[in-house]
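A single protein chain has been removed from this complex, and every other one stays in its place.
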């Protein structure tokens, strides 16, 4: 689904990644970890074309990400559910409309029942009419996750979806992702919570990618 | 320092807290925990006067929070270091100016050396000139912490300051707060990370407040 | 052609959802409407001023430049002969459409303001006047002057130019000011709407980022902004135009005697001009917002 070929990434003044080659095969489940500021979020942004590599090539669904037109990029993103670390919402629309927005943007109708079910699942059924700024930190993260999966995308990129929720909710989110993975979706989840990665061992055959010294390593069983 | 007398808080349509009476004595260290959406952030907002209680009384430094004028509220906040869950920065100012902003606002001069030392301590010395939007999630949280302590306030209110950082950094932040507490500052830290609370046992004599069923309970040793 | 027109789609129909995704930007919305209204109102006045002075200048220029007077002063016994000679000369002069000697009655009318109604014109050795109407092309004043001097020494050509040219120049200057103001108003309006749209777009950075994140295409995002700003501008300009036209229609009608200062209103088909103002404003807003939107959108991947 997504392939990195010798990818280099840096901002003026700082190099983040160099010589990264990896492949997220269809149906795979990967954790992405590494110290704060290592480049997890940046790597995920490469995966959906918000950032372009400074060197090398990123292929998304077989296409070179920098060669896509803006409209192609937009359509590509409809096949990817993204949980952004900053949970970007439209602050003037109620939660349910925000969650259903990917359907609206793609010109599809939202199924009211499925939407309610999804909100119930993330524990936000009671807040369907709330505006995003009035949600708690954890509620926002759960809403972002709901929005990411509503289109039933081929692939899910989740950037620290459990940063602001407690352990039980973290496990619940992990289980949802594992279930989606069993249904054939490709999952990449960035997290700094090693306990969660350990807990995943029983749920799915996840692999752990670790950013260390600008390189991407496949972490062993030393976790 | 801060006293709640039979405080009730609710938003239209939902009650959050009721009958909360508590006292954060000078020099005390409290954790605040509870499920996502329980009202941790809301309780902290009561502590610095962003929210007013629906019932009861909140006293901050001995004064009723709802009776303060806007300017008194502003001056009161200079005595409190606040780590907001959303890390509010001025996106157009570089990190070092953002961190030094409380001094600037209070009409004091920033001590360049102390500032650099503080930034080094939170691991952001290299990013002093970076703009907040270009920081990683964890870096933003650390910057918010640095800003909260730069005025050497009497009291520190930290809302999930470790949500986006890894375990090592979490411990480091906890240690900083414990050290500040030993220097006599009052600390209230909201977190959903029970491991961190457990880890604190060896560092400081912290008490754990838990919001459960709209009530504030003092959690026992069952953690 | 149809393909080209499709860029107008945002204005008509389109899914209502696209409108909801842009938060209503209170102050910017009002600002846009107010700007459009104020500018339309001022434009109406500038237009009316330009038109009134235009009419004025035309009338003067038209009626005066095309008319001339020849004055024949001569001893009473020669005057008829010279008058006949002058008329003969005029008949042969290219560019003269029509010429005739004024009757004593007309001469009296001409002099009445100065001398009173009891003037015994018949008894006076007054000069004889010949009114000349020029054709479109006009005659060669210098040549006519010379010929008259030779053939009718008592005749003096007065082509009114000397008296009225400055008036026409003044009217035309005021018209130029009106048109200049109109151009300025148009330019300022375009710039203001562009800036208001840019301000709204800049304030909605988060909305744009969030929408791109979930796969919205540029035209989906632009549509809501363009539509909203165009409609707002149209509404504001309509209100301003209506108010301006009303104010002009309600102005006391110019008394006929005022003569050279005609009323400031529009006449007949000229009333169609104000209608062009809201249309022009809407087109301006459409183009300006669309360009601003795509420019801002390109900064967000």
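To keep things simple, chains are lettered A, B and C as they appear, and every chain counts its residues starting from 1.
Just so it is clear, a residue touches a chain if its C-beta (ideal position, glycine included) is under 8 Å from a C-beta of that chain, and two chains touch if they have at least 3 such contacts.
Every value quoted in this text rests on a predicted model; they were computed, and no experiment measured them.
Note that the absent chain touches B, C when the full complex is taken as a whole. From the set B:22, B:101 or B:199, the residue in touch with the chain omitted from the display is B:101, counting the whole complex. Touch with the chain that is not drawn comes from one residue among B:88, B:120, B:134 or B:205, which is B:88. Residue B:77 is the one among B:77, B:140 or B:210 that touches the chain not shown.
Although one chain is hidden here, its contacts on subunit B can still be listed: residues 49-52, 70-71, 73-78, 82, 84, 88-93, 97, 101-102, 104-107, 147.
Counting the whole complex, the residues of subunit C in touch with the unshown chain are 25-28, 30-31, 34-35, 38, 41-42, 45, 71, 73, 110-111, 113-116, 118-120, 123-127, 156, 163, 166-167, 169-171, 173-174, 177, 180-181, 184-185, 188, 191-192, 195-196, 198-200, 202-203, 247, 251-252, 254-255, 257-259, 261, 264.
Here, only the chains that are shown with their structure count from here on.
Across the assembly, the mean Cα position most removed from that of subunit C is the one of B. Each chain gets a centre from its C-alpha atoms; the one nearest the centre of all protein C-alpha atoms is A. Separating the centre of subunit A from that of subunit B, both taken as means of CA atoms, is a distance of 29 Å. Once the centre of each chain is set as its mean CA position, subunit B and subunit C turn out to be 67 Å apart. Multi-chain contact residues of subunit C (touching two or more other chains): none found.
Multi-chain contact residues of subunit A (touching two or more other chains): none found.
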